[in-house]
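Heads up, one of the protein chains got dropped from this complex, but the rest are sitting where they should.
Right, subunit A next:
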Amino acid sequence: MTIKKLQNNNLKDFKLIIASVSTGNVGQLTADLLINSLKMEKYALFYHTAIIPIIGPSAFSEDEKELSISSEFFVSESNKILILQIRSPITAFYLESLCEEIIDFVKSEKINEIIQLSSAFSYEQHFIQNNPFEFVASDSYKIDENLTANFNKSSNSQIPGCGIAMKLHNLAIINQIPSLIVYKYVSEGDNMFDSMQFAEKFNKLLDTPIIEKEGRADLKIPISWKHLFGHDVNLDIY
C-alpha cells in the first residue's frame, strides 16, 4: 500500500467514508456527488495491489494537469470527513490485505469511525414496500435520530452484493473502531438516480450539509458522469 499525501490535515476525530465497490456502483457514484457538491479537496493518492489500477483525467475538473487514479482520498474540514473513493473493482485475492491496511491507516491517523456507502441486490429485499435504505452498525457506533429517520435498521447478518463492506465492517469491530454501513437495495443498470437519492439521504447525516435548493440538496454532477453509458447515437443512421 502507498499513500501519497497532497495535504497535511490533522485527521484526528474525522470520519472515514468509504465508497464500497458494490451492486450498480451506487457507493462510488454517491461519493462522487458528495465530493463534487461539498467541493472537497484531494487529500491523498492511494495505491494498493488489490485495486485494479486505472489512470485518467480528473473526474471533477477540466484542468488537464490534474489526473485521477483508481483510489483517492478527499477531505472536508467543515464536516470532519475523509472520503476514500475507489474507482475500480478489487482483486479478491488481496481483499484481506486491503481491509487490514485501511484499518491500520484509520488507527495511525486516529480517525474516529468508518462509514461505508454500499448497495445490495434489489431481489434480496423481500418486503418490497419497505424503505430501500438500510444500515448496519457496530455496537460501539452511536446511532442518532438522523440516521434512523433516513435509514432502516437492517435485520440481516449479510448484505448480498455489498462488496467489501461487510468484511471491512467485521474487521473494524475486531479492532474496536465504530463502524456503520449505509446501503440501498438496487438493480444493476443506470444507477445515477439511485445515487442521487442516496446522496440526498446521506446529506442529512452531515454536520455541514450540501446547501438545499427548492427543498432538495443542490447536488453537483461531476463531469466524469458525461457519457457514462456510452456516447449518443448518431442521428444520421435514421
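Heads up, the rule we're going with is that contacts are C-beta pairs under 8 Å (C-beta built on N, C-alpha and C of every residue); 3 or more make two chains touch, one makes a residue touch a chain; residues count from 1.
As a convention for this text, contacts and distances are computed from a predicted model.
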*Tell me the UniProt name of the left-out chain, picking from "Ribosomal RNA-processing protein 43", "Proteasome assembly chaperone 1", "glutaminase" or "DDB1- and CUL4-associated factor 13".*
"Proteasome assembly chaperone 1"
*Among A:95, A:173 or A:196, single out the residue that touches the unshown chain.*
A:95
*Going by the touch rule given at the top, which residues of subunit A touch the chain that is not shown?*
2, 4, 21-25, 45, 47-59, 64, 67-70, 88-95, 121, 160-164, 188, 223-228, 230-232, 234
